[in-house]
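Of the protein chains in this complex, one is absent; all others appear in place.
Chain lettering (A, B and C) follows the sequence in which the chains are written, and residue indices restart at 1 in each chain.
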Amino acid sequence: MSARIQDDQRDTDLADAPLDAALRRVWDTPRGVWGALATVDHKVIGRRYIATAFVFLAFGGVLALLMRWQLARPESRVLTPDLYNQIFTVHGTSMMFLFAVPVMEAMAVYLVPLMVGTRNIAFPRLNAFSYWMYLVGGILLWGAFLVDMGPDIGWFAYVPLAGPQYGAGKRVDIWAQMITFTEISALAVAVEIVVTVLKQRAPGMSLDRIPLFVWAMLVTSFIIIMAMPAVMVASTALILDRLVGTHFFNPAEGGDVLLWQHLFWFFGHPEVYIIFLPAVGMISSILPTFVRRPIFGYLPLVLAMVSVGILSFGLWVHHMFTTGLPRLGESFFTASSMAIALPSGIQIFCWLATIWYGRPVYRTPFLFILAFFFTFIMGGMTGVMVASVPLDTQLHDSYFVVAHFHYVLVGGAVFPLLGGVYYWFPKFTGRMMSERVGKWVAGLLFAAFNFTFFPMHVLGLLGMPRRVYTYQLDMGWGGLNLFVSLSAVVLAAGFLLFFYDAVRSARHGEPAGDNPWGAATLEWATASPPPSYNFARLPVVRSANPLWEDDGVLPVAGGLRVDRRELLVTTVGGALPEARESSPRPTIWPLWSALATTALLLGSILTPWAVVWGAVPVTIALIGWFWPGGRKEEES
Amino acid sequence: MRTLGPALLSLCLALLAPASVWAHGADPHGDAPAWSFDPWIMLPLMLAAALYLCGTARLWRRAGMGRGVRYWQLALYVAGWLALAGALVSPLHWWGEHLFTAHMIEHEIVMVVAAPLLVAGRPLGAALWAFPDRLRRRLAGAARGGLWRWLSLPATATILHGLAIWVWHMPPLFDATVTHVGLHRAQHLSFLLSGLLFWWALLRRAHPAAAAGHLFITMVHTGVLGALLTFSPRVLYTQQTAHAALWGLTALEDQQIAGLVMWVPGGTVYAAVMLTMVSRWVRRSSRGWRPGDALRAR
Amino acid sequence: LRRRSRATPQAADRHAGIAVGTACVATVLVITGLTLASYVTTRVISAGAEAPLVVRVRALQWWWEVTYPGEAGPDVVTANEIRIPAGRPVRIELSAADVIHSFWVPNLAGKQDLIPGRDNVLTLTARRPGQYRGQCAEFCGMQHAHMAFMVIAEPPEAFAAWRAAQQADSAAPAGAEEAFGRQVFEQKPCGACHTVRGTEARGTNGPDLTHLASRATLAAGMLPMTRGALAAWIADPQTIKPGNNMPMVPLTPAELQAVSAWLATLR
């Protein structure tokens, strides 16, 4: 068989079956442990990434339940204050850095190359590296927590509480290095996605034909690229303050406490949109399938996402309304914070119009979208409330804000994400999730979520501050807190049911077929689960809904080689074919590089000299990574 | 038409230049807000209007109404001209001499309102026609010079405009302009000229995607500068804010509002134009692609 | 519903465009209105006040030091309790000694942070006499949850009387047990952190105890100010409020009795 595949053979020379065999030989990940560690297949890494992120969601959820146990009664002593503070810090940090951002990027790692019709993500080795870095960062945080060294300074790590004087021990250093790990991985994925979207789209997929989820990920990736360096600078300065005695945040020596908050929120506010925009993209991509018509307002939706991206960089101050900002600036900050309501509104109106003029089919993914609408609009309204300075000075750092951002993040991002999992699960695994269980999950989560978080608005208005490990009996907050805690148990049960359904369906679900929902975008133009090479021949795109226009015949582009990994580079605007490009084979070096980087970063918690000696293995690993190994792909 | 543009721009700018010398021109220390009909301002403004209108009239006589220069372009030019005149002639000018905030508003009108509107109005294509044919062609020839090509590269223009903004806002230099008329003229001249260059490069020359990128960078760096002014707990510009008390503001508050004016309204304009550029880029992207194109030729 | 399913795609898009456009315009109007409302509210809230009473509040992990700069007489220093005259604006000058805290009395004003290296100011007015609970609203470490304080608004005359009383040194021990208590207090390390004017104790790390018993609560709002609570607190502060900066000072039962008896008389 192998003898028959000659050099420089093209996909157009082969019939479908031999083409599949030839492409598999070149693209399949090798079996066994080595293959698992060396793989550069975006689907394998994407699946792994998604699964890991959901594991951290479950862990973070357990912590939430522990907090609710403690808060169910006044003056409860289930948890010590020290443990409670570690728990709420690790909960927030896990959910933001180890779940929300990574899971959105993970979905993109899996889906974007399929949706734009290419064979692998750009820079697949960097992709492997980014997963290992993410995993190590997560293990670092959770390992530290399990040995009672978890950070206890909140996910926002305000100085001076996190500074050298008040943040004793290594807890804060672990938090700061965890930031470094997750930021490196997030930035790497952002670069891969930007390049994949800009340069690897299927021929003909011009900018006005890109699936909206891909648009969302493009905008998100740019936000990551511009925002994450801020937290890197901040956490580096914090580590330096703690380790070598710099004074960035020390007011006694000319530093400034608020500098931390400016840097942190310059990242932290866009972070919200880094989580929210992909979810918006998922909705825009899922919705048309279930209302049987193309999305209404493609261009306004794109522009709304871009303007959210721009605005997100002007809004960091609205986390600092109580720090004593210039009084006269408050109206400016209020106005710009409220301005974000306009692009959000445009999106919601476009979706509603799409539903109104469509023929909805009430399957589980669509139910999650409906759940999203209610919760997100609620979160948006409270968002407008906290945007107003005089109101915010009352609501800030109270349980009202806890309620608000859970409505935005769970309602605005997790519900669409779960809808997305139900929607793309057949693509990931080749099997459907259960429709019956799915409806229970959607209903249970929606009801329990509102029972859990709505009363928190009231608690906030009653004056209950955030981040308290207990409250006094005479405050009268006990009843509502007990109700919230009981609802949280139901909410957890809903998530448990979801996990059960996912695990069960992965093995025993109904076989799905290529395009079970009759969707319009390219990821459904290949098998479920997709073969290692994604598309036997690259699809050609002629409209924004390619699978709805071509009556069962897929226009494709032929002419790529089958004896080595090859993909197509197209122009940025019109996606005209520009060049063929080789794509790398599996390699173990990203793993070694990640381990070498880990040694450096962990060592630097203990001594600054680790940066010096740690640079040696990192350099060796990187040289190993980039030194050509004599394969066809590397020599071309 | 586009190749003729640059030459005329330089000429037009030369004519407009004295207009930016309104700084403390007529009556710098009058104590009541008043219109300042300074001939050094009025003359070039009138000249710029006359050139544009004569040129447009002559062009329309030859090519037909609304051809070459479209009606909306005429409208934008007029709006830009009015904005510039409003900044230079109205009491805002007097105000700007006494209050940092007003001065910043004046600068922002020049840089992000008047300059883009004037550029969008195709001033050169129009004003060109006010000249005799031979002179017009000679001017067009000059436009092909390498210097203009280099200056109007989007990156060059963005950097030059950015430099003008940052350098002039260094506190000692900015304060010096309040007391030194020559420096003040140079400041306003460089704001207007670099602003026109910036907007010309982005609106008329750059690819929409590149224009969007340069606008984003400009939005961010002016935002950072504005934020620095807003959040400074010290008065950095002592001279400029010296009269703030007349309006019931402290010097620090004056500085804060000035910073906010640069940050928020200024940034909004950049963001809005950026969105327009992205929109244009997206809408145009499917041009040049015909379904079923045989690509062997590539 | 039937009507819309029959509409042609073009007509549907046109209708949708009008609907979405209208909704967007409405959104713009609403957020503009809200912004203006917010602006007006800010103006009203921060309207300047004549001759406010100045109170300095310094936040520490995890209690509040309250100073009334001397108006005819020495400064009054107290803790976790802010007495103010009702009806008169109070200018509260906020500072932090260690980490960031936030000053929040929900019924009187919005929050304002206390930030090391920066000075913030909050102006509030209690219109009616009454007790208003306040609490730290910025996470500040282990006992952030137990960092409350009380604002007590009184008629101006009552406030003036209180202030005059606070300016006095601590009362002399009334009986033998109290005298013994004071002696124990001075011999043990208590004075290293606490000040009781009129005694040897001049420490500044902990709250000023000169008029301790005149306050309503103990340990930043945790316990009622009773002799029993005082004894319990002194006997084992780390169990009651884990992580706080008050060490357990070993005392015999008699000493403990005496010290708490004496402290309970410091009105």
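The rule is short, and it goes like this: a residue touches a chain if its C-beta (ideal position, glycine included) is under 8 Å from a C-beta of that chain, and two chains touch if they have at least 3 such contacts.
We take it that contacts and distances are computed from a predicted model.
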Chain excluded from display, named as in UniProt, from "Cytochrome c oxidase subunit 3", "Sulfurtransferase complex subunit TusD", "ABC transporter permease" or "Molybdopterin synthase catalytic subunit": "Cytochrome c oxidase subunit 3"
Contacts of the hidden chain among displayed chains: A, B
Absent-chain contact - pick from A:R47, A:R73, A:H247 or A:R504: A:H247
Contacting the left-out chain in the complete assembly, out of A:V195, A:A447, A:L462 or A:L482: A:V195
Contact residue for the chain not shown (choose from A:G559, A:G603 or A:P617): A:G559
For chain A, the residues touching the chain missing from this view: 10, 12, 122-123, 126, 187, 190-191, 194-195, 198-200, 203, 225-226, 228-230, 232-233, 236-237, 240-241, 244-248, 250, 253-256, 259, 262-263, 266, 514, 525, 536-538, 540, 552-560, 568-569, 572, 577-582, 619, 623, 626-628, 630, 634-636
Missing-chain contacts mapped onto chain B: 170-172, 220-221, 224, 228, 231-234, 236, 291-296, 298
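As a convention for this text, only the chains that are shown with their structure count from here on.
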Chain centre separation in whole Å, for chain C relative to chain B (CA means): 52
Cα-centroid distance, chain A relative to chain B, in whole angstrom: 41
Where chain C touches two or more other chains, by residue: 118
Overlap residues in chain B, where contacts from two or more other chains coincide: none
Of all residues in chain A, those that touch chain C in their complex: 80-82, 85, 152-154, 158, 160-161, 165-166, 251-252, 256-258, 293, 296-297, 300, 322-324, 327, 330-331, 334-335, 338-339, 341-342, 345-346, 349-350, 353-354, 356-357, 359, 384, 387-394, 396-398, 463, 465-472
Touching residues (chain side chain A, partner chain B) in the complex: 203-204, 206-209, 226, 258, 262, 299, 302-303, 306-307, 310-311, 313-314, 325-329, 332, 335-336, 540, 542, 555, 557, 572-577
Chain A-facing residues of chain C, complex: 4-5, 7, 9, 12-13, 15-17, 19-20, 23-24, 27-28, 30-31, 34-35, 37-39, 41-42, 45-46, 61, 98-100, 102, 104, 106, 109-113, 115-118, 120-121, 133, 135-146, 148, 221-222, 242-243
